[in-house]
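A single protein chain has been omitted from the complex, and every remaining protein chain is retained in its original position.
For chain A:
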Amino acid sequence: MNIDGAIIVQSDLTVLLDERCPTVHTAREQLYRFAEVRKRVGSIHTYRITPMTLWHALDEGWTGEQTIEALRTHAKYEVPLQAEGMIRLWAGRYGKLRLSAEHETLLLNGDADLLEALSRIPHILGWVEAIRSPETWQLAPDCRGLLKQELGRLGYPVIDHAGYHTGEFLSVHLREQALRGNRFALRDYQERAVRAFIQDGAARGGSGVVVLPCGTGKTVIGIAALARLGAATLILTSSRTSAEQWREELLDKTTLAEDSVGLYNGKVKEVKPVTIATYQLLTRRKSKAGEFTHMGLFNERDWGLIIYDEVHLLPAPVFRMTASIQATRRLGLTATLVREDGCAEDVYSLIGPKQYDMQWKEAEKGAFIATVSCAEIRVPLTASQQLSYTEAAPRGRLRIAAENPGKLSVVRDLLARYRDKQILVIGQYLGQLREVASEIEAPLLTGETPHEERLHLYDQFRSGNINVLVVSKVANLAIDLPDASVAIQLSGSFGSRQEEAQRVGRLLRPKQGDNRAWFYTLVTEGTKETEFALKRQLFMLEQGYEYRQVSAAEARESRLHTGVVNG
């Protein structure tokens, strides 16, 4: 046993990192190269090595044996043989297959034995136009994406050096001073990320994924890549609000004119040199078996770049479409490469390898994101409310707990404490929100709020003209409220883990001053609401946040100031 070992390697390549160990920093640095974080909770954080994380490491010049050696060096107990076997197996397959272009012809070069083995798979052989030699196959030109996807799924990554077409020229530059008046320049890591993606136009670059924590300016990296390439660009986002924010950012930070940037959504369908669409719209169809009516957008212009925002949410039909446009440069932006649907290898094959990443700790250290303190405040019911609660039907109970009037005084306390901060009050039930908004005299923003009014409220909030905004579920979507430093969650939708993560994520963007933010969730003591809150917090704990739990009375005694921070 290596008593100084900071990691424990399991046979399925789960790696447990002991944060209490003195050598944890070196071990963590090594792990970042070839593993991904799955859970950051308590003193033991969970990482996982997958074919994709290993291939990303190999892309960066790392080797399988170096990976094994790094694990052995830092392992507390012996590294299981299977773990070493898997790494050798995956690493042994890397670099064995390469795509290249010879004039207009697509070639697959590879190890003769491997190609021989692959020739026994009928649908792969179906893409082969000619076998030029045991090491070189001539392929059908349209199979580039499908072949990479299929081989990736079989565990054989393909290095794609077949290059890209430039696409329609677009004259665009980054502004040094944003339209809103702020000075604008890429941060160092953003510059590095853009360079890693472009790679001076080499075939090795031009497609891939940039992984950055929430709030570190992924959108800016996309915009900068677009400006460097100077080509017509299709941007795919996860929501309409997010699409509108992209548009605003493009207009604010680049020389693009309004008529060069189009939104392609349910309301308007503009196909401009820079077009922003949503995954939702692209995957819309009239019937389950019908055609995806908007997928033609991929071919409506000669796009030189496609940006996939929140690439970990990329739906399967968009993957399929992406497989057919492999000669177009592709940039994926995400905070995590972990996919719950098992399609992580597809991201590698079809969007490209990881070109740049920065870990949360690094971002926090560099003050690129804020440090968030989370606390749950438990608010009791009065005796009569408790009686109503006990007698109510299950759904009614949830409602009674969520709308506990006692929460209002806690909100007031918090508003008083953070009177100089930008504060969001978020809730599930409109009646409660209306009442709270009226009591604290703050504007209310719900799904019923007209879009224009909503944008206006955002502007007011952003500019500091108003410092408290009461919002309904709309706040879960990708709205951008950069100056919100405090979020008070009045009620949540049962156990939705993503919801809470998104709400906390909203606070991560860097803050002026001490760069701190606070998230409070108010739950009614002794009710089902505490159970749901517990489920949500379990997820948050796994993401590396920590929660304090205090009673309303304690909160009033200002014990919240010693709040714990995200990990």
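Everything that follows uses one rule, which is that a residue touches a chain if its C-beta (ideal position, glycine included) is under 8 Å from a C-beta of that chain, and two chains touch if they have at least 3 such contacts; residues count from 1.
Heads up, the rule we're going with is that contacts and distances are computed from a predicted model.
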Protein that the absent chain corresponds to, by UniProt name, given "Peptide/nickel transport system substrate-binding protein", "Inner-membrane translocator", "Helicase XPB/Ssl2 N-terminal domain-containing protein" or "histidine kinase": "Helicase XPB/Ssl2 N-terminal domain-containing protein"
Check the options A:Arg33, A:Arg48, A:Arg72 or A:Arg88 and report the residue that touches the missing chain. A:Arg88
List every residue of chain A that touches the chain not included in the displayed model. 1, 8, 10-12, 14, 16, 41-44, 77, 80-82, 84-86, 88, 526, 530-531, 534, 537-538, 541-542, 546-549
